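Before anything else, here's the structure in question.
For this depiction, one protein chain was excluded, whereas all remaining protein chains were kept in their positions.
On to subunit A.
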Amino acid sequence: MTIREVLLSVDGVEATYNHAIRALSGVNLTVRTGEIVALLGANGAGKTTALKALCGLLAAERGQITAGRIRYDGEDIAQRSPAELVRAGLVQVLEGRHCFRSLSVEDNLIVGGQARGWSRAALRRELERVYTLFPRLRDRRGSLAGLTSGGEQQMTAIGRALMARPRLLVLDEPSMGLAPLVVESIFAALTALNRDEGLTLLVAEQNSTVALRHAHRAAVLENGRTVLDGAADALRDRDDIKAFYLGVGLGAAA
């Protein structure tokens, strides 16, 4: 792969909740245009907090960034509102899917496009694009999202984010609670987007096997700091990944 421009860089970011509970104590991360980057780590390692920090969502959970810098597309974005970031193309699919449960699948998608203020024709085009990527959603477009299956909800959540035409799509545990076949098909769709449209992806996963199979590079978080960073295929075979993943292998790279 050729060296490409840095789209997102996270430098020494620290964060707390309620100014008291320390959640991140030194996260470093670089995502280049066109890459798929996996963010790995055990439960509670700080993956979700890190992703929320870079999408401006920490404040909504009484969290705050206390140190470090986050740059997206060359600009410092620590103080930007989520709405501004979405318009700039930085969109997150939250952990646990978070569909609008009492809205239809199609209305979920339409809300996803609202930040962009699409015209009627553009909205049609974007919907068509999502339905082509996830044909299941076309069949279920009229169903309430809360009544669809877990996989369909994950597709709805991803489709909703795609409606804003992201440049960097951030996904938090997209495989959580889903059957392996469904996980495969979702990752296949994401990989296709990356390959065909050059969409850059940052994926946090506990399921390191799946994530490393699709990612170009990966970073590992432990206790709120980055402990390992490298090419995905190099990390794939290393046992200490497993150790970090389980949270027992201290020190090796810290």
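Criterion: contacts are C-beta pairs under 8 Å (C-beta built on N, C-alpha and C of every residue); 3 or more make two chains touch, one makes a residue touch a chain; residues count from 1.
The working rule: contacts and distances are computed from a predicted model.
Trainee: UniProt name of the unshown chain, from "4Fe-4S dicluster domain-containing protein", "Putative adhesin", "Branched-chain amino acid ABC transporter permease" or "UDP-N-acetylmuramate dehydrogenase"?
Mentor: Looking only at the record, the undisplayed chain corresponds to "Branched-chain amino acid ABC transporter permease".
Trainee: For the full complex, which residue in A:10, A:29 or A:94 touches the chain that was left out?
Mentor: Considering all chains, including the one not shown, the answer is A:94.
Trainee: Looking at A:79, A:102, A:132 or A:209, which makes contact with the chain not pictured?
Mentor: Residue touching the chain left out of view: A:102.
Trainee: With the missing chain put back, one of A:27, A:40, A:57 or A:155 would touch it. Which one?
Mentor: Missing-chain contact among the listed residues: A:57.
Trainee: Pick from A:23, A:70 or A:161: which residue touches the chain that isn't shown?
Mentor: Touching the chain that is not displayed is residue A:161.
Trainee: Hey, which of A:26, A:68, A:112 or A:174 is the one touching the hidden chain?
Mentor: A:112
Trainee: Can you list, in ascending order, the subunit A residues touching the missing chain?
Mentor: 55, 57, 59-62, 81-83, 85-87, 91-94, 98-103, 107-108, 110-112, 114-116, 144-149, 157, 160-161, 163-164
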